[in-house]
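Quick one: the structure is below, and I'll ask about it shortly.
Left out: one protein chain. Kept in place: all the others.
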Amino acid sequence: MPLRYIDEFRDPALARAVVARIEAAWDGPPVRVMEVCGTHTMAIARGGIRSLVSSRVALISGPGCPVCVTPDGYIDAAIALGRRDGVVLATFGDMVKVPGTASSLEKERGNGADVRIVYSPLDAVAIAVAEPGRDVVFLGVGFETTAPAIAGAILAARERGVANFSVLASVRTIPEAMAILASDPEIRIEGFLCPAHVSAIIGADAYRPLAETFRIPCVVAGFEPLDILLGLAMILAQKKTGRAAVENEYARVVTTSGNRKARDVIGRVFEKCDAAWRGIGVLPGSGLAIRAEYGAFDAAVKHDIAIPASGADTACRCGDVLKGKIAPDGCPLFGTACTPDAPVGPCMVSTEGTCAAHYKYGVQR
Amino acid sequence: MTDTILLSHGEGGKRTRDLVRTLFARRFDNPVLAPLFDSGLLGHLDGEIAFTTDSYVVTPPIFPGGNIGKLAVCGTMNDLSVCGARPVALSCSFILEEGFSVAQLETILDSMKDAATEGNIFIACGDTKVVEKGKGDGIFITTSGVGVVRDGWRPAPGAIRPGDRVVLTGTMGDHQAAVMIARNRLSISSPIVSDVAPLSAMLLGVLRKFKAQVRFMRDPTRGGVGVTLNEIAEASGARFVLDEGRLPVSQGVRGVCEILGFDPLYLANEGKAILIVDGSAGDGVVGHLRENPYGVNAAIIGEVAEGKSGVFMKTTVGGLRAVDYPVGDQLPRIC
Partner (left out) sequence: MCLGIPVKVMQVDGQSAVVDVGGARREISLLLLDDVRAGEWVILHAGFAIQKMDEEEAEKTLALLRELPGAIEIH
């Protein structure tokens, strides 16, 4: 029995038709298309999509994995908090194995730290309510898709007077990073596959400055294989006619103006700030920080913990992978010193990391 | 009997005797166990002996579709069956935490008795220990099993060759999905139940009919079909190519997996088996399995191809991707 609005977008016959359209649409060298969402990275890998389109499209993964672009100082700060008495670290699952400078949340849990995986930031608030003697810190890592949920949890905690809940925030916004990458001549992006659910929040129009300034087609696409294939076909169709516009494949969810209410919720709790992106550097206005009036729910303020500057350079080339300058196997550590079992950088360990996707699903062996 | 397990139940004195006699011996009663010697004497067995062991630490101990006891008995019987052995007898060792509910223990023991009866085996010996509260999570069970290999079938990974078919006896992921939901940390409710089941009759029936064409069997427990096929690929050097469109998964399990981002390929099963069979026998084996209540959703899910060893999958949209060992996706304590 099919799952509605999921399985229709995985239909094999329709996929064949779109692939045929992609092949017919272009006969130049493969068009360099960057996707900037970890969920797209994984969906492309799990669907085996590269193998279907490689003669027409060179798919590049960008910095779409929020865990991967979080500097390792953040993990160190989380670990330091987790070592304090009475602290419960509540986190999304994909943070648990990410290495900091010296340890990881998984290792800390083995040493007695109370690290709990939650599906929603609201679950972390529920833990705080259920265990009033403990101090719950939620590791709020994400992009615009998750920012409203994190903000919503803070609002819920405030409304219910839950004092033992706070968020260690590491929220970044995508369009600024896309602009930096688009302007880098070494990367040579010819098309953007724009994220599905970030766009549900910010709206398809958010990419118009990008398309107009850099003359790059920007197509918002869903996460199902057919969405991705159709999105790629739309990019190629634009390339063929020399257009550079924003188009929306995922119209069943994404509107031109996005979700105003969600953005209002973000705006109540967060304000724009500069943010460090691992491997890229500090991008002005690309982050979201908890406003001072919600300082009681800001773990950095409440627990007086600073996020240390990024650690020492290693031979790990996550930065270049994140920018799409090299493919995972261009990093000297890929598959040898750096594997999912013993990761050096976050790209390999995050569930949406480019290196992890390539290692797990790539048909190179 | 008291309502809860006390430390004195493990001290070897009268309380221990009461526990063993009222809860275990009476329930599992059979001529081998009855004298309660230090060893169960099995007599002469007519064939090569197969021997296996497993420990069970699943939490919660009781979940939709079964419990840790049924899991222990079925799991050990299935390990014998996939090696071509008819299960004969089990040992059962229990480590109980002080304070564990006797009513829950009785539910678990009843299930073990039922599973043993269905599988036509007996409990030959056992042991019980009690640890202080806080030192053992409710109940742990270790079962060892003895079986007899008849008719000369042996697992032969080296015989796996291109053209062979990969058969799965039913839907993937039901057990692990049911346990994840029972843990209730995810606030998801679902009608999914564990698939825990004794497969000996079904699998030994297949071997009787298709003995020459079955190369290898294994039950895909921890790590699911994905891990198990990788293990078989390593052992045999074979290259498996699965067909994503033919993987049997129930809608309920898919729903839970979609919400949580899990892949049913890597979720544990406790009532399923993978069979690698000769290409000519694929449809026949599936037809035979489907006549058994535990095999109604049996299907050919892939085949053995020429080329470098490993596990791959043709995706629903026609792409090709690797199916590697998972890292970090595993939930602890599901078996």
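Should a chain be cited, it is by its letter among A and B, assigned in written order, with residues numbered from 1 in that chain.
In this section, a contact is a pair of C-beta atoms (placed from the backbone, for glycine too) under 8 Å apart; a residue touches a chain by one contact, two chains touch by 3 or more.
All figures in this text were calculated on a predicted structure; none of them were measured in a lab.
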> Of A:48, A:100 or A:152, which one is in contact with the hidden chain?
Replying inline: A:152
> Which of these, A:113, A:139 or A:198, touches the one chain of the complex that we don't see?
Replying inline: A:198
> For subunit B, which residues touch the unseen chain?
Replying inline: 181, 186-192, 251-256, 258-259, 261
> So that we can see where the missing chain sits, which residues of subunit A does it touch?
Replying inline: 1, 3-6, 8-9, 11-14, 16-18, 20-21, 37-39, 65-67, 92, 94, 119-123, 141-143, 145-146, 148-149, 152, 155-156, 195-198, 200-201, 223, 226, 230, 249, 251-254, 259, 261-262, 265, 352
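One rule holds for everything that comes next: only the chains that are shown with their structure count from here on.
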>> Can you work out the whole-Å distance between the CA centroids of subunit A and subunit B?
In response: 37
> Okay, in this complex, where on subunit A does subunit B touch?
Replying inline: 1-3, 6, 10-12, 15-16, 19, 45-52, 93, 96-97, 118-119, 123, 225-226, 229, 340-341, 349, 351, 359-363, 365
> What does subunit B use to touch subunit A in their complex?
Replying inline: 185-187, 245, 251, 254-255, 258-261, 263, 308, 310, 312-322, 324, 326-329
